[in-house]
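Missing here: one protein chain of the complex. Every other protein chain is in place.
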Amino acid sequence: MEITEGVPPVINLTEVAEREKEEFEKKVSELIIEFGAENLLACMQCGACASICPLARVGFEWYNKKLIKAILIGMKEELLDDPTPWACVACNRCTEICPRQVAPFEVMFAMRRLMVEEFAIPTLAIEGLRSLYEHGHAVYMTGREARKKVGLPENPPSTDSDEKALQDLRTILKNTKLAELGLIPME
Amino acid sequence: MISETVKEEKKLKFGLFLGCNISFNRPDVEQAMRKIFPALGVEIDDLVGQSCCPTWGTVPSIDIVGWCAVAARNLALGEEKGIDLMTACNSCYGSLNEARHKMLKNPEIMSKVNEILAKIGKKYEGKAKCRHVAWVLYKDVGLEKIKESIKYSLDGITVAVQPGCHFLWPSEVYPDKEKDPFNPKVLRELCEALGAEAPYYTKLIDCCGMGALRSTDPEKSFILVREKLECIKEEIDADLIVTTCSSCLIQLDDAQEKLRKEGKINFSIPVLHYVQLLAICMGFDPQQVAGICVTPRDEVIKMILEGGKR
Partner (left out) sequence: MPKIGVYICHCGENIAGAVNIEEVKKFVEKLPDVVVVRDYLFMCSDPGQEIIKEDIRKGLVDRVVVAACTPRTHEPIFRKACEDAGLNKYYFEMANIRDQCSWAHWHEKEKATEKAKQLIAAAVAKARLLEPLEDRYVELNKNVMVVGGGIAGIFAALDLANAGFKVYLVEKSPSIGGNMAKLDKTFPTNDCSACILTPLMVEVANHPNVELLTYSEVEAVEGTVGNFRVKVRKKQTYVDWEKCTGCGACLNVCPPKARVPDEFNEGLSLRGAIYIPFPQAVPKKAVIDPDACISCSGRWFGEEPRRTKDGKPILAPCEKVCPTGACSRDEPRDPNGELIELNVGSIIVATGYRVMDKKHFKEFAPDSPNVITALQMERLISATGPTEGKLIVPSDIPKYLEWKKKVEKGKEAKLEARKPHVITFVSCVGSRDERFHTYCSKVCCMYMLKQAMLLKEKYPDLDIYIFFIDVRTPGKDFDEYYMRCRKLGIKIIKGKVGGVQRLPDERLLVRGYDADLGKPVELISDIVVLATAIEPNTDLKDLARKLGINVGAEGFLRERHTKLYPVDTMTEGVFICGCAQGPKDIPDSVAQAKAAASSAMSLLAPGKMRVEPLISEVNPEKCTGCGICAPLCPYGAIEYVEVDGKRRAKINEAICKGCGVCTAACPSKAITLHGFTYEQVLAQIKTIARKGVIEEV
């Protein structure tokens, strides 16, 4: 993960715009749209999404509204280190109430996808992906005492007990962008 | 003389989609479902070979097609058998339905997904969807049947309901919708069917702080759960918190204990998934259907088995 210095006290829009033009193949907003936030440009910064955002409530800096604004003016590098998008609980209350149908949740997740391309991805997420690939479960536990305690068989009827299904899942994952990016070892 | 139109009773059958948290963290919820549904006349298919939905922090954070492909494989397991999926986890409910919504809305995504599925000899047409256990109980089984089926009722017991975010929004993507997602009634009515009081409280629809927020910054996550717990305590002084989401269950149960140990709260409210509560009321062994918790629930279970508060 490239370490950037974050957003400076004064934002130099000229530098931001020039970097967007010269260094990136596409504008940040175009990438975000491509990564799923189709209606990004409709945002009018009303702030309704931020008013009910759990992240904004607990003090994350780049919650939905601000992240969208930063993207609209072409910021990217400055945001790569920020944990906010990875803290998004995907609650989607913002999507429900957005008066412009921007679906701020989609922007948060498109930002995650953009960060992943820059390998700005938290270790926990890598671990989850690895676990998904290895076991078919993002949350996976080897100790099965709990299952036994409540009278269930040790293995759930999932990829955990079905080798063919696990291989199928791996085949699928190998044919997605996850494999293209090479974020986790895949045999 | 007798005159009637003979109707064939449609047998209810769902693929039980477990998800990671219920499989490994809270298998008592799984056990509760395995007990209650057959008893209510709902057949369960094990959906052998299911996997993670995929949850938000994994493939959905990488790309949309990958997300949809993993979801589609799970949904296809039901579609092959002509049945819908059913889950007790809001995250699974959200991820699977959002993925399905994206595939149905955007044929390009759907065809890319099917190209990938073809490699394992599968396809997904968008027919099978994922239902939420709460909705199955509310709509398919029905409140009357639930009332008939219980041995113990919650007379005099006040519950705080926690439907959870992915039970509500974005309402557009879900197969079943609350009339007013900002004042949800389904879980309240389900609890009332068991004889409980399930009043409104101000932070009823607020996020519990679980999920990515919890893993990214537990301290910040606890702010939300604490606000919620305090609201429940102050406004309705609930005997019990009932949720229909396995993530909310873990957060409200786990974090409560942590907050208590840190001296940030000085009360304790037991937390149950609705299917656990129903299973207890139906007379199943609490050890099996509600045996795993951090915040003690023995007292409230005892109270229920002894005929409620009255």
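Each chain gets a letter, A and B, in the order it is written, and its residues are counted from 1.
Methods note: contacts are C-beta pairs under 8 Å (C-beta built on N, C-alpha and C of every residue); 3 or more make two chains touch, one makes a residue touch a chain.
Every value quoted in this text rests on a predicted model; they were computed, and no experiment measured them.
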Per the definition of touch given earlier, which of A:27, A:149 or A:174 contacts the omitted chain? A:27
Looking at A:52, A:72 or A:126, which makes contact with the chain not pictured? A:72
Residues of subunit A in contact with the chain not shown: 7, 9-14, 17, 27, 29, 41-45, 65-66, 69-70, 72-74, 100
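We adopt the following convention: only the chains that are shown with their structure count from here on.
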Name, in rising order, each residue of subunit B that touches subunit A in their complex. 18, 20-21, 23-28, 30-31, 34, 46-52, 54-66, 69-70, 73, 94, 116-117, 119-120, 122, 165-166, 168-171, 181, 205-207, 209-213, 215-217, 220-221, 223-224, 287-289, 291-292
Along subunit A, where are the residues that touch subunit B in the complex? 35-36, 54-55, 57-60, 83, 86-93, 95-96, 103, 105, 109, 112-113, 116, 121-122, 124-125, 128-129, 132, 136-141, 146-147, 149-152, 156-162, 164-166, 168-169, 171-173, 175-178, 181, 183
